[in-house]
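Supplied in structure tokens, the structure appears directly below.
Every protein chain of the complex appears in place save one, which is left out.
What follows is chain A.
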């Protein structure tokens, strides 16, 4: 019973965010969770303004492209380090893992200078490039490729597949759960990323949702019901994805948590 109460308290902030986004301005200060006259006026207002729609699209494009890049490269590297014997293998693995010790905050200044000299400031590429591959993903995928029997790979070789085909058509389908877990982490990480997109973007059109929302809330005349609507727009999509893939995501968290 206490657990149930605790759970309700946990979701209260989310519930209030959604409920306030459905309230008329005069009702915002009412502590009732259920709006007296629910309205989607705030959503129409915020979306017609156009900026939120643009930020949503930016976030979506960036998160999707980064996820694809991570799935491809992290698993390619993880597979190579797991299934190929070659000189330098251990060094490459340790070098990649060692980057986990380096906090992003230490890299943002050099990345900014790099972006500035290559003209990447204020571009999609500029927002995306630091996150195209992650050492965590390489480690996770390497762990999972260990469970793919070498016999499968040998058999595919005898069948005349080249190494790329073996990886793509034989090994990859066998680690689908790991790929799904990795996809969720990378997507969520990029969807909610704030510090680097804040630094690298200057023009309002290129903001991602978190950066846009942050500035939007600061406009002195913006009302709380509109801020809650903006917050809901940046949160509800991930909540829907979660509700659909719940079991899957929780298993992914456990796998990633325990392997990482």
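The criterion applied here is as follows: a residue touches a chain if its C-beta (ideal position, glycine included) is under 8 Å from a C-beta of that chain, and two chains touch if they have at least 3 such contacts; residues count from 1.
Definition applied: contacts and distances are computed from a predicted model.
The UniProt record for the undisplayed chain lists the protein name "Sugar ABC transporter permease", from the options "glycine dehydrogenase (aminomethyl-transferring)", "Aspartate carbamoyltransferase", "Sugar ABC transporter permease" or "Benzoyl-CoA reductase".
From the options A:52, A:129 or A:144, the residue with contact to the chain not on display is A:129. Annotation: of A:22, A:62, A:148 or A:228, A:228 touches the absent chain (contact as defined above). Across the entire complex, the residue among A:77, A:127 or A:156 in touch with the chain not shown is A:77.
Panel shows chain A; residues 2-4, 6-8, 10-11, 13-14, 16-17, 20, 28-29, 31, 73, 76-77, 79-80, 84-87, 89, 92, 95-96, 99, 101-103, 105-114, 129-130, 132-133, 138, 163-164, 167, 188, 191-192, 194-195, 198-199, 209-211, 213-214, 217-218, 224, 227-228, 230-232, 234-235, 238-239, 242-243, 246-247, 250, 253-254, 257-258 of it touch the chain omitted from the view.
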